[in-house]
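Reading through the C-alpha cells given below for one structure.
Missing here is one protein chain; the remaining ones are kept as they sit in the complex.
Each chain gets a letter, A, B and C, in the order it is written, and its residues are counted from 1.
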Amino acid sequence: MIKGKIIDHTSLIIMIFSYIIIWMLKTSFPEYSQMLTLLLYYIAIAQAYNIFLGMTGYVDFGYVSYFGLGLYGMALGVSYASQNNLSSSEAIILGMILSVILAGSVAGVVGGIALRLRGAFFAIATIGLSQALRYLIEGAKIWGGAEGIIIAKDLRKLFGEEGFSYATIILPDTGIFILAVATGIIMYLIRISRLGYGLLAIKEDEDAAKVFGVNTTLYKFVAFIISAVLTSLVGSMWTLKVTAIYPPESFNITFSVEFIVIVMLGGGGTVLGPLIGASIYSLSKYYLGVYLPGLQLTVFSIILLLIVLLFRQGIVGELRSFLYKHEIVRKIIR
Amino acid sequence: MSSSQTSGKIFTPLTITLIIIMLVIGFVGGYYASAVSRPSAPAITYTYSVPYTSVATQTLYIERTIYQTLLTSPPATTPTTPKPTTPPPTLPSEIVIGMAVPLTGSQGEVGTAGFNGIKAAIKWVNERYGGVHLFGKTIPLRLVYYDDESSKDKVVQYTERLITVDKVHFLLSSYSSPLVFAQAPIAEKYNMLLINWGGASDLIHLQGYKMIVMVWTPASLYMTQAIDALLSVKKDPKIVLIYKDDEFNRMVAGGVRNYSKKLGLQIVYDKAYPTDIKDFTPYLTSIAPLKADALIVGSHFADGQLLTRQLADQEIDFGFIAMNIAPCYTDYYKAFGNLAEGIICPSHWEVGASYTPEIASKLGVEWFGPTEEEFVALYREIVKDPTARPPYHAASGAAAVLILVKAIEKAQSLDPMAVRKVLGEMHLITFFGEYKIDPVTGIQIAHKMILVQWQKGNLVVVWPPEVAKSKLVFPIPTWAEKKAGKQATP
Amino acid sequence: MDPGLIIFLFLQGLVLGSIYGIVAVGLSLIFGIARIINLSHGALIMWGAYTALTFFVGYNLSPLGSLFIAIVVGLSLGASIFYLVLRRLIGAHELTTLLATFALSIFLEEIARLNYGLDYRGFSWSLGVVKIFDYRLTYSSILAGVIALSTVIILTLFLYKTRIGSALRGVAQDPVGAYICGIDVNKIYALGIGIGFGLAMMSGVIITMYNPTGINPYLGAPYLLKSFVIVVLGGLGSIIGAYVGGIIFGLAEVVLFPLYDYLHFHSPMSMTLFTEFVILLILLLIRPYGLFRR
Partner (left out) sequence: MLSIKKLESGYGSMQVLWGVDVEVGERRIVSILGPNGAGKTTLLNTVMGFIKPWSGRILYQNIDITKTPPHKKVELGINIVPEGRRLFPQMSVRENLLLGAYNKRSREKIEDTLELIYNLFPILKERKDQPAGTLSGGEQQMLAIARTLMTRPKIMLLDEPSQGIAPKVVDSIMNVLDRLRDEEKITILLVEQNIMAALEHSDHVYIMDQGRIIVEGDAKEIVSKIPDYLRAFIGL
C-alpha cells in the first residue's frame, strides 16, 4: 500500500534528489557556484514555462515579456526603496511584489485576448507583446527609457558596503535555488491534479476536452498566469545578479526561443524534462565554451539537431513513450 | 489517456511531508551557504560616499560629477594604505590574466579586435620586454579566455570560472557596457582587479565599485572634441544630433548636449532612434529643411552605414559630419568609396596618431610599452594579415595589458589591492595615449579622444592640433560633388 | 506639411512596405504548406545578402543577377534540408520542427561568421535617384519594390494557375487528401520548403538593393521578428496577406513617424514601432486569424 504510493511519486523524489545534489555541489565547490546557479536559473524558468507550454502545447514567443517584467519589477522596487529609505528586506519584498503584479496583470490581459487563438497563431501573435513593451519603454521614456535602470548603487546603499556581494550574489543565488525547487514542486502538483489532466487533455485534443467537460478557457488561463508569475519571480532574482537592465535585452525574443528549446529538449509536459533539458542545454554550452571557444555554437547546433532527430518528443518524453508498456516506467517517469 | 493512478487531491500527507522537507533543506542550506560565503570585513575601506540620486535624476547627476571630476581636480580621497605586502616566498612561474570576451554575438567583431590587440600586447611583454619584472626576476604573462557570446549569462559564469577555477591573477573586462556591468559584481565579490578596456559607460564607475579601472575615455566625452573642432572652423554652428538609443550612444549624446549648453551652442534637432532601425528616411525628411551646419551621430556599425547611404541618396549636405564607430573602420570606405570622403570619426586612437616617447618626455610623463610601429607589426602577426589596420579597440585592449604590467612592477606585488592602489596614483603614457584615473571611481581622466577624417581614401588624424597630421576639411564636399569624384582635400 | 513631402513619404512607405512584404512571404508560405515555423528564415535572409555582396565584390555581378543565384541556392538548400532533417519530423508536434529550424539558424549564422567574419560589410551599387519634389528616391529601391511586387504576383499565379501550384495548395489544405489524389506529398513538401527558402534568400538580395550596407552574420534577426508580426497581421499561410501586411507596416512607419516627431517624443521611431504592435494586438481582437484568412 505504502510502497505503491511512494512509487507513484518517484519522479518527485528523483527531482528533489537532483536539487539536493545540485545544492550540495554548489556549497562544496564554490568555484562552480555561478555555473550551477545558471543551471538552476534555467531549470526554474523551464519548469515555470513547462506549466504552460509543456502541459497545454501552446507556444508563447512573447514569453520573455514576463521575465522582462520581473526584471523591471525588482529594479523599480529596489530603486524606490532606496529613494524612500526603506530597509533592504522591504526593498526585496517590494520588488518581488511589483514583479508579480506587473507580470500577472499583463499575462491576464494577454491571456484574455490571445488564448482564443490556437497553435502557431497564438505563438506568433504573442511576439508582438514583448516588442510593444520594449518600444513603449524606449519611446515614451517610462522607467528610465532606453537608459535602463542601474541598481548597483541602490543595492550598495540598501545593503551597505559589506552586504553588497550578499545582495548581488548570495541572495539571488539562494532565491533562484528556492524558486527552482518551488516551480518543480508546483509543476509536479499540477501534473498530478485535475488541472494537470485537464491541461494534458487540451494538448491532446482541445475540442474533445471541451466535450468531456473540461473548462478549457479557464484551465489554460490559470496555467498561463501561474507560469507567467513564476517566471517573473525568477526574473526579479536575476535583476539582483546583473544589476543593470535595458529594454532591448530584457525583452529579447531570443530568450523566449531559448526557454522553448530547453523545455522541448527535455520533453514538454513531463516533470523531469526541464531538469534534463536545462542540464544538457546549459552544461553543453558551458563546456563547449570552455573547450572550444569560438566554435561552441557550431558544435552546439549540430548536437541540438541530432537530439531533435533522435528524440522527437524530447528526451524524457521519448523515453516515456518508448517504455510506455511498462506500468512502472509510466509511474516513475512523469 | 490512461485514467489517473493517483487521486485528484494535491495535498496528500506524502506530498506535504515532501514539500516541508524540501523547504527546510532549502532554507537551512541557503542560510548555511550565505553564512559560509558571506565575505569577512573587506581588506580596505574607502572613505568616500557617493551621493545617492534617484533613477530620474541619475543622468543629471552623472554629467555633473564627470565634469567636476574632470574640470576641477577632485578632493584627493585616496584609499587607505593596504597592509604592506611581503614578497611571496615562491613566485608563480607565470602571471595569469583572465578574460571573458565576446568573440561571437552582437559585439563579436569589436570583441575580436580587442582580443587580438590584447594578444599582441602580451606577445610584446613576453617576447620583446622579457616578461614582468618582479623581485629581480622576469615572469611571463599567460592569457586565459572564454567566448561569452555577448551574453550576460555567459559573462557572469565565465568571470567566476576565471577567478575560481583558473585562479587568474588579474582580470581584463569584456567588451560593451552591459557585459561589464554584469561581470562587475563578481569581480568585486572576489576582490579581483578588473581592467575595463571595453565598457565606455561612465555609469559603471559611479556604482561604488572599488576594483574597476578604466583605460579609455568615458562615453560622455566622445564627441566633445568634435564640437571643439567644429568651433575652430565655424562660428555659432547649427547642430543636428541623432543617436542610437542604447547605453553607450545615449551617454555620447548627453555629453554633446551638455557641452553645447555650456558653450551656448544651438542644437536644432535632437532625437534618438531604436537599435534595430532599418530606414532613416523619416528622420531625414525632418532634418533636411533645417539647413543645419553640422551633423553629429551617435551610432554603431550597421546603423552608421545605413545612415550614410541614405544621406547620400537624399543628398542632404552638411559641412561637418561626425559619426561614431562605423567610419573608423576600413569596411566603411570599402562600402562607400568616394562617398566616405570628409566623414569624421571620433576615435581613442588611430594608426598615425600615436603618442611617442618624445611626446612623453616633453610632457614629463613616464613612457611604457611598444611604439606604434611595434604594436601594429605585432597585431599584423597575430591576425596573419600583413595589411591589417588595428582599430582603436585593439589599442585599448593592448593598453590595458601594458598599464597592468607597469602597475604590477611598480607595486612589486601580485596582490590586487596593492596593484589597484598603484593604478590609482600612476600617470603613464603608452602608444595609446595618456593614462590617469580618478583614484576613487577608477574613471579615466587623462586619455584624450582624437578626430579622424576620411581624406583621399585615408583616415587622417585632424584633431587635436598637437597630434594632427592634416588640416580639418570644412566644409566637406557635397554629396553631389563626391558622386562626381571630388575628394576631401585640405 | 507640403504636398510634395506627403507624396514622397507615401511612395517611400510603399517601397519599404513592399520589401517588408516580400521578406515575410517565404515564412508564410512554409507555414501554410508544411505547418513549420521556420526560425532559420532570418539566417537565410542574411545569406541572401551575403550572396549579393560576394558576387558583387568578387565578380562585379549586380544584385539583379544574384537574385537568381539566391533563388536556386535557396531552393536546393530547402529541398535538401527537408530530405535530411524535416521529413523525419513532419508527423511530430509543431514544436519539434521549431527546434530543428532553430538549430539550423544557429548553424547557418555560425557558418557565415566563420566564413566572412563579423565585419559589417557593404558595397556601392547605385543606379541614381529620381527626384520627387525636393526629395529623392533611389532607382535601386524602386526596383527592389517592383521586383518584390512582381515576385508576389508570379508566385500567386503559380499557385493558382498551374498544376503543381494547386498540388501545393492541396497539400497545404489536407496532406492525406493530397495522397489520395496521387500526389507525392514529400516531393511537394520539399518543393514548398525549397520555394520558401528561395524566397527568403531572394529577399536578402532585395534588401541589399534597398540598402547595400551593414551586412553581417546577425543581419536577419530583426527581419525575422518583423516578418512574424507581418505574417500574423495578414493571416498565417496567406501569401497576399503577408504582402499586404508588409505594405501596411511600411506605410504606418512613414505616416506615424512625423506625428510622433511633431509631438516631441524623444525617440519617435520607437513610438512608431510601438504603435504598429498595438495595431496588431487590436486587430487580433477583431479578427483573431488575421486579415486574409478565411
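Keep this in mind: contacts are C-beta pairs under 8 Å (C-beta built on N, C-alpha and C of every residue); 3 or more make two chains touch, one makes a residue touch a chain.
Treat the numbers as computed from the prediction; the structure is a model and nothing was measured.
Contacts of the undrawn chain with the visible chains, over the full complex, involve A, C. When you scan C:I106, C:V185, C:V229 or C:A242 for touch with the missing chain, the hit is C:V185. Only one residue from C:G4, C:G128 or C:G177 touches the chain missing from this view: C:G177.
Seen from chain A, the chain kept out of the figure touches residues 321-322, 324-325. Against the chain not shown here, chain C presents residues 163, 166-167, 169-170, 173-174, 176-186, 294.
FYI, only the chains that are shown with their structure count from here on.
At the far end from chain C, in terms of centres built from Cα atoms, lies B. Multi-chain contact residues of chain C (touching two or more other chains): 110, 266-270, 272-273.
Within chain B, the positions touching two or more other chains are listed as 104, 245, 272, 274. Across the complex, chain C meets chain A through its residues 31, 35, 37, 39, 85, 88-89, 92-96, 98-100, 102-104, 106-107, 109-111, 114, 221, 225, 228-229, 231-232, 236, 260, 265-274, 277-278, 280-281, 284-285, 288-290. Interface residues of chain B, counted against chain A in their complex, comprise 1-2, 4-6, 8-10, 12, 14-15, 18-19, 21-23, 25-27, 29-30, 32-34, 36-39, 41-42, 45, 50, 52, 54-56, 58-59, 103-104, 145-149, 152-154, 156-161, 164-165, 178, 181-182, 184-186, 188-189, 203, 206-209, 245-247, 250, 272, 274-275.
Only residues 5-6, 8-9, 12-13, 16, 19-20, 23, 26-27, 30-35, 38, 41, 79, 82-83, 135, 138-139, 143-150, 152-154, 156-157, 161-162, 164-166, 168-171, 173-174, 177-178, 181, 185, 189, 192-194, 197, 200-201, 204, 241-244, 246, 248-249, 285-286, 289-290, 293-294, 296-297, 330-331 of chain A touch chain B when the two sit together in their complex.
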